[in-house]
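Some chains have been omitted; the remaining ones sit where they do in the full complex.
Every chain is named by a letter (A and B) in the order it is written, and numbering of its residues begins at 1.
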Amino acid sequence: MTVINGYEQSDREEKLDILNLPSLEKKAKDIIPTGGFGYISGGSEDEWTLQENTTAFNHVQIIPRSLTDMENPNTETSLFGNKLSTPIMMAPAAAQGLAHSQGEKATAKGVASVGALMSQSTYSSTSIADTAAAGNGAPQLFQLYMSKDWDFNNALLDEAVKAGAKGIILTTDATVDGYRESDIINNFQFPIPMANLAKFSEGAGQGKGIMEIYAAAAQKISPADVKRIAEYTNLPVIVKGIQSPEDALLAIGAGAKGIYVSNHGGRQLNGGPASFDVLHEIAKAVDHRVPVIFDSGVRRGSHVFKALANGADLVALARPIIYGLALGGSQGVASVITHLNDELKIDMQLAGTQAIEDVKKAKLFRK
Amino acid sequence: MTVINGYEQSDREEKLDILNLPSLEKKAKDIIPTGGFGYISGGSEDEWTLQENTTAFNHVQIIPRSLTDMENPNTETSLFGNKLSTPIMMAPAAAQGLAHSQGEKATAKGVASVGALMSQSTYSSTSIADTAAAGNGAPQLFQLYMSKDWDFNNALLDEAVKAGAKGIILTTDATVDGYRESDIINNFQFPIPMANLAKFSEGAGQGKGIMEIYAAAAQKISPADVKRIAEYTNLPVIVKGIQSPEDALLAIGAGAKGIYVSNHGGRQLNGGPASFDVLHEIAKAVDHRVPVIFDSGVRRGSHVFKALANGADLVALARPIIYGLALGGSQGVASVITHLNDELKIDMQLAGTQAIEDVKKAKLFRK
């Protein structure tokens, strides 16, 4: 255990024996301090959208197939030409030092070890360079919470380019903080600095609440910003927080090279639809012009399958992986992704789908 | 604490630290006497409609928007040319002396302090003049429970005009008392006189049950009454208790200058639809001829947003504000409205809506 500003960080580093992802939450709650756990696990307001995110996967069903003449389904895929062992990726969650003393470094290491895609948050506990190094050359994306201060934005983008990021995720659904009641109940303030803020903010976020952190971010984000970031970095820009076909097309028109369908895991606008419920219409509008990343509510291999079959190219999640990080460090991260991918493979075999491309073409059932 | 006829009224006057509006109910229950709390919180029969009123907001969802190029959403709006800081208004709930010794005076003061619209019930604990004075010039509406006795009606309307009311709300959904079981269980009789009844009824309602109070009211209310009141007062008449497009048109035809969509917070006809479920069709029928006020079940900023997006111009509520009154007097009232408006502002920002007019044009999602 590492203690930083009175906050107790896990130091564990071990492979996990995982029954299923939902069962990790209780175990993680036992070792992550209350404030940190509330920040990680909570959603906004009464968490209707957070809960609906997972429930919504029951709105459609996978059809078991017969006489399929196949075996050994293969989960390999790619993004922007980068080969990946699995369509499951790490979502760009902030402040992973809340769960483990090695923070995003351990996450990146674990993600890389299973051939998955890493993405890193602006508000990460470790720096872009350190996280990239821990990932050992495996592909990573950098997520930008656009600041009002373009010097800050450019500095981060410079670092990301230098670190070899394969793309920039521009988050657009957090121009103010969602109303997260668990943070208020816990009077939660970040006990650990955010490495990327060090040069631009005294304390680097340490001792601040998420509302104050977001206050420094830009509320106004426009299509022009997509273009600006793309030109500045010469990297593909993925617009995150898309929940409607209209906004997907707007983003593509603005130069987005990827669409990231997400409602921020139910942490921002409560009373919005389950992310899964809007995925299909968005994917139809995107019509394969650019890849579609999906997150929010994913806990099961069948969720990954259904998201792919409904139009996603990659499927991201964060909370369960962060719980794995707390419980087992980089190996815990790898255990979580491996377990989820194993569930996915069972589903692929039983649904008669050899490859990820076959999953994407699978018809779903709606009662 | 003030004790009147053995009933203990709160005297509190302080700003409240509010997590959310639903959490106020339990706190208020601890300080409002049983009979009063049952009268305020209860609905009719098994409260199916009361509960459905709030559940129904989940039937549609707000779509988070991306790349909206906006910040600092503005909740200002107006009614009949009166400027308001927020579309959230106080519904004309009766007998607020049950919650606080200052009754409607404190409510009016708190409502005015945040630039919202006040409305006062015929059955208020304080007089029209006193309530108006406490509101300090801020706009107020007067709600009429039409009596069989037109001398009484005219006297009240005279007082309202004199006090500067900006309009008259004519309640039409309470021609008999809904079957409110909590009042029967508590054998509830008003312990506190109703100021406006003083001249016309011995005891002014004190010691009577709501069924007896309503018995003095008119069961027969016709379109001609709308015209009569409008001509007598020269004020806009808002017909309250509309739950169908047909009745909205009937009321407008009769001269109504506002339509108030409400099922009396589930206190009248149980087994009727959630008020929110009928709003959209009514607003379509009204077609902007006159403003639409909506109430019943509102507890969250997202509810306000959804009501506006479904056709409301103003959104009213009473119970949570009365709980705020009990817990903090006029400052408690202000705290409740401010909190709800803050939730609304977060929703507006995340839904990409700069102004109330933009909210009204926002498309909602229905799964």
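What we mean here is this: a contact is a pair of C-beta atoms (placed from the backbone, for glycine too) under 8 Å apart; a residue touches a chain by one contact, two chains touch by 3 or more.
Note that the coordinates shown come from a computational prediction; the quantities given were computed from them, not determined experimentally.
Asks: Give the total number of copies in the whole complex, keeping in mind that only 2 of the identical chains are shown in place.
Replies: The number of copies making up the whole complex is 4.
Following the convention adopted for this analysis, only the chains that are shown with their structure count from here on.
Asks: Note the rotational component of the Cα superposition from chain A to chain B, reported as an angle of 0 to 180 degrees in steps of 5.
Replies: So the copies are related by a turn of 90 degrees.
Asks: Counting only Cα atoms for the centres, state how far chain A is from chain B in Å.
Replies: Roughly 43 Å, centre to centre.
Asks: Touching residues of chain A toward chain B in the complex: what are they?
Replies: 45-46, 48-49, 56, 59, 172-173, 175-179, 181, 184-185, 218-223, 225-226, 239, 241-244, 247, 250-251, 254, 263, 268-274, 277-278
Asks: Taking the complex as given, what residues does chain B use to touch chain A?
Replies: The touching residues are 19-20, 22, 57-58, 61-72, 300-303, 305-306, 343, 346-347, 349-351, 365, 367.
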